[in-house]
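Can you read through this structure? Questions will come right after.
Only a single protein chain was left out; the remaining protein chains are all shown in position.
Moving on, here comes chain A:
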Amino acid sequence: MPTENLCDKRMSKFKNKGKEPTKMRDRRIAECVELRKAHKVESIMKRRNISSVGDEEPLSPCENTDNKQVISETIQEIVANVNGDCPEKQRQGCQAARKLLSRERNPPLKEIIEAGLLTRFVEFLGRNDDPTLQFEAAWSLTNVASGTSWHTQQVVEHGAVPAFIALLASPMLNISEQAVWALGNIAGDGPSYRDGLIDCGVIPALLARLTPDAPVGYLRNLTWTLSNLCRNKNPFPRFSAVQQMLPSIIQLLHHSDKSILSDACWAISYLTDGPNERIDVVIKTGILPRLVELLGFEELTVVTPALRSIGNIVSGSDLQTQAAIDAGVLSALPQLMRHPKSSVQKEAAWAVSNIAAGPCQQIQQLITCGLLAPLVDLLRNGDFKTQREAVWAVTNYTSGGTVDQVVHLVKCGALEAILNLLQAKDTKTVLVILDAINNVFLAAEKLGEVDKLCLLVEEVGGLDRIEFLQNHENNAIYRAAQALIEKYFSEDGDDQCLTTEATDSNFVFGASDLQKRFDF
């Protein structure tokens, strides 16, 4: 997920505020340790074909059992059939294997591999004389390749890649489609097989099948495979490959089928999940307005990757962010921030947090387009992951915004909302909030309204919470809380009637206001 491991990176911009403008925005870190389950809305890396052919009888009991004995016997039979010379038996064996590999639960991938069947299956892929055999073998291999990396590796090492690429051109649509699918599984395994496929010329072979008369089902598989060819970093797919695929992906983004749209969007999201040069390539295609349009779709499967793509783009440079703004992203975001799914809210808040990290002109556009009200709503009522993103948005906003903009945000209720979140059971979030509070105080100092702000913070219970944080086990937090208390809330801050009377010695170091260099 986008923001999970970025905190440290994000923090750099607070600590060295204004020093590293290029690092102002938040990026995904390539490799991050995850504790959670892989996310449910994420697109799938590999898929098994478990559909059944229409005219088939239901699976026989032996094909659906977990009994090792039975399976082992079945496999022995398959081995015998497949290794024999009788085409009829080969077809039978292949089909039995495919059925085993297509059962819903516990397909015996390992057993099939260990039975040494892969060599034969790959061989069958070349049997243009027997399309049925080709098809059954392709299907079986597809499903083996859908397993773990080790399973995929077995398929590749048996030389399946060139055979599948050749099969793409098969006049039989179902065979070509199965090849598309198998190649998708191999590409989805990771950058190394992905690049191996690209080296073998998979892209032109795939794109050749992208014709107006191709059936929707076929196109779905094709789009998914293309998206897997865009997927993964370390390294990214090389630029030339991306350039080859992009026009077709853009074309697919205008298709009417939701599933095609979804995978095409995922492809874009992978391509934009990288350094600014990668983002630039996508922006140059002029696809931004269409992406923004897709944000307005009903289907979660489309909205999620479209929003992810937009989120990636606004984590790029100021110019790239501006391009997204110009394409109308700010009018689409409020509704996504109010989306019924919290995962969408979260991604939207993440995008807002990155826009808020930009120059004050872009912050102004957040205000103009009415994003503050939904942002404050998220701070108040969002689920925790969303609140965490929204907190980042506030901190970024307050560290880059003008005094007026900060005041506006406070008036919208953001301060009260983040003060409530000081109770969050997440150390980083708490620290980020303290940072935002500090930023708001800096703005108040410039306006000479520190006392007023102190009262506001105290009224809404913020002072109690900040004081409580002085006991926090985490040093950074307790120091930040203590610094706020010492600077703004120390004892007898209430004696303003006295401070006017009482000054320090002469030649006091007075407070200072604006900063501007002398330059005639």
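Everything that follows uses one rule, which is that a residue touches a chain if its C-beta (ideal position, glycine included) is under 8 Å from a C-beta of that chain, and two chains touch if they have at least 3 such contacts; residues count from 1.
The rule is short, and it goes like this: contacts and distances are computed from a predicted model.
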item	value
Name under which UniProt lists the unshown chain, selected from "Ubiquitin-like-conjugating enzyme ATG10", "DNA topoisomerase (ATP-hydrolyzing)", "Alkylglycerone-phosphate synthase" or "Exportin-2"	"Exportin-2"
Which residue of A:Ser342, A:Gln364 or A:Thr402 touches the chain not shown here	A:Ser342
Given A:Asp85, A:Asp129, A:Asp213 or A:Glu473, the one touching the chain that is not displayed	A:Glu473
Option touching the unshown chain, where A:Asp66, A:Glu88 or A:Asp383 are the choices	A:Asp383
Of A:Leu167, A:Leu183, A:Leu409 or A:Leu431, the one touching the omitted chain in the full complex	A:Leu431
Missing-chain contacts mapped onto chain A	4-5, 7-8, 29, 31-37, 342, 381, 383-384, 423-428, 431, 455, 458-461, 463-464, 468, 472-474, 476-477, 491-492, 494-495, 497-499, 501-518, 520
